[in-house]
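Can you read through this structure? Questions will come right after.
Of the protein chains in this complex, all but one are displayed in their positions.
The chains carry the letters A and B, assigned in the order they are written, with residues numbered from 1 in each.
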Amino acid sequence: MIALMELKEEGYKKNDHESRSFKLEASHVDVWYGQFHALKNVSMGMTANHVTALIGPSGCGKSTFLRLFNRMNDYIDEFRMEGEIRLDGFKIYGKKIEVEQLRKDVGMVFQKPNPFPKSIFENVAYGLKIQGITNKKFISEKVETALKQSDLWGEVKDNLKKSALALSGGQQQRVCIARTLAVEPSVILMDEPTSSLDPISTARIEELIFQLKEKYTIVIVTHNMQQAGRVSDNTAFFYLGELVEHGKTKQIFTNPKHERTENYISGRFG
Amino acid sequence: MQAGSSKKIPGFLFSGMRKIKEYLIEKSLLLSAFITILTTIGIILVLTVEAVNFFSEVSLISFFTDTEWTPLFEQKHFGILPLLTGTLLTTFIAIFVALPIGLSIAIYLNEYAPKGFRKTIKPALELLAAIPTVVYGFFALMVVTPFLQQIYPDLAGFNALSAGIVMGIMIIPFISSLSEDALFAVPKSLREASYGMGSTRLQTAMLVTVPAASSGIVVSIILAISRAVGETMIVAIAAGQQPRLTFDPTVPIETITAYIVQVSLGDVQHGTLEYRTIFAAGITLFALTFLLNNISFFLRKKYRQKYE
Partner (left out) sequence: MNNRRKNRIADKAFQVWGIACTFIGLVLLVIFIGDILIDGLGRLSWDFITALPSRRPESAGIWTAMMGTAWVLVFTTIISFPLGVAAGIYLEEYAKKSHLANLLEINISNLAGVPSIIYGLLGLEIFVRVMNLGPSVLAGSLTLSLLILPIVIVATRESIKAVPGSIKEASFALGATKWQTIRNQVLPASFGGILTGVILALSRAIGETAPLIVIGALAYVPFAPKSPMDEFSVLPIQIFNWVSRPQQGFITNAAAAIIILLLITLVMNGIAVYFRNRWQKKMKW
């Protein structure tokens, strides 16, 4: 136990500029895919229990940046990163890091709903089962809680054995959200979670995000600026791999500091 | 596992038993894959060792130039040529049957046939390749030979012609399927250009699509040849057991593969020269098919690059 405390002391690093600590932090991060320089010297911090939106035109690095925080870029050939990424002050890139544990704390919801070809129950319970949890009562309770939290319980509670693939797109996405919530992460990363859904499902999920931020830290990549405006507390604008501007959503949208930001927001490109 | 707290000790700082377990699983899976390498090594080793033993007693020159193969007789000759010509003769007849038919099928399915037809007929053709070869051997001996004897009464009961024809029927799908895939891969634009100039389907096929797909078609032919060379039961049943240096399809001959079967059925003792002859025959066969297969791989790589 003493070794752990030392580790914590060693790893913990206060932000120099502000006295409050960030839940998620990137320091001078560069990312390359082979020769392609995807992210250029990005530094930013995200506060706990806030929703941060990442906006910008296609291919400008938003998704890449998002995936740094649960290390999903590791699976891409020729991925290379320099700089530091921290969760709760601890560096998450390093030889000693157990990536599976990291992902239990940092969950992800994908653009196209990707439920497993199994029952609704099996989907939501999966994250628990792979940790070796076998207590059926415990799992059932967690599944119910997660489905309630993702606003799906009422619709499926009578038939949890139904295949998740038989649900509508919006429902499938909520299964994916429930499945992420079941393992009780502290961060939820969302990569354009509503871009393949109809407006009603989209609205429901946006409402969900609003409720979830009480307990979770949320980072959401979105193409839809109105969505960013509706849902987020802070916004970061990426352009061609650079972080152009980052601040409170209200400020970014009404009074952007950079011309490029203003051009993007007002629809002049993108 | 509490949500939202930022002061807990993160679990991801521990590397654990899990990494060891994953490592072991990966290595056992690797071992299974490695068995395939061991198989190849085994084949090469076995054939080489016994062949070397064989060639310590029989000179390479006589092996390749003697015109008789009589290892089981009193007067022993160890010339591979009769077996080789037997194999090549039956293979040639088989290709002579399968190539025009297979290629025509490919062209027909590709240029003429409606899409639904193509989908249903392809598995039916694959059926031809799924029949056990011992059954084909029965057909060759019991149906084809008597039938041909009505046309040509001097045809021997065992001959290369019947076996070759039936082998040809068996390998039709090799040529038709692969050639059809090759034709399918030819860009639509080429075809449309040809039709745009008023060509018929046949002209388009012969002048545009087939030449464009030629390397793929050649690959299919080579693979079919390799399959025919390695075929055993059809020739063992219907072509005869008389090694004969000839290209006459109406008389009994013996192929490399049929010889190996003949010896295996008999009482040849392990460790004798006669025993080793099957490995000398085997390594010749292996060299032939290995060469053919690798030429086809090389060609396939080249032709894939063409369309990328």
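Here, a contact is a pair of C-beta atoms (placed from the backbone, for glycine too) under 8 Å apart; a residue touches a chain by one contact, two chains touch by 3 or more.
Here the structure is a predicted model, which means the values were calculated and not measured.
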Of the listed residues A:G45, A:G89 or A:G127, which contacts the missing chain in the full complex?
A:G127
Looking at the whole complex, which of A:M108, A:L167 or A:M225 touches the chain that is not displayed?
A:M108
Going by the touch rule given at the top, which residues of subunit A touch the chain that is not shown?
70, 72, 75, 77, 100-104, 107-108, 110, 112, 114-117, 126-127, 129-131, 165, 176, 179-180, 183
Against the chain that's been left off, what residues of subunit B make contact? List them.
18, 21-22, 25-26, 28-30, 32-37, 39-40, 42-43, 46-47, 50, 100-102, 104-105, 107-109, 112-113, 121, 124-125, 127-128, 130-135, 137-139, 141-143, 169, 172-173, 199-203, 205, 223, 226, 229-233, 236-237, 257, 260-261, 264-265, 270, 278-279, 282, 285-286, 289-290, 292-294, 297
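Throughout what follows, only the chains that are shown with their structure count from here on.
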CA centroid of subunit A to CA centroid of subunit B, Å:
54
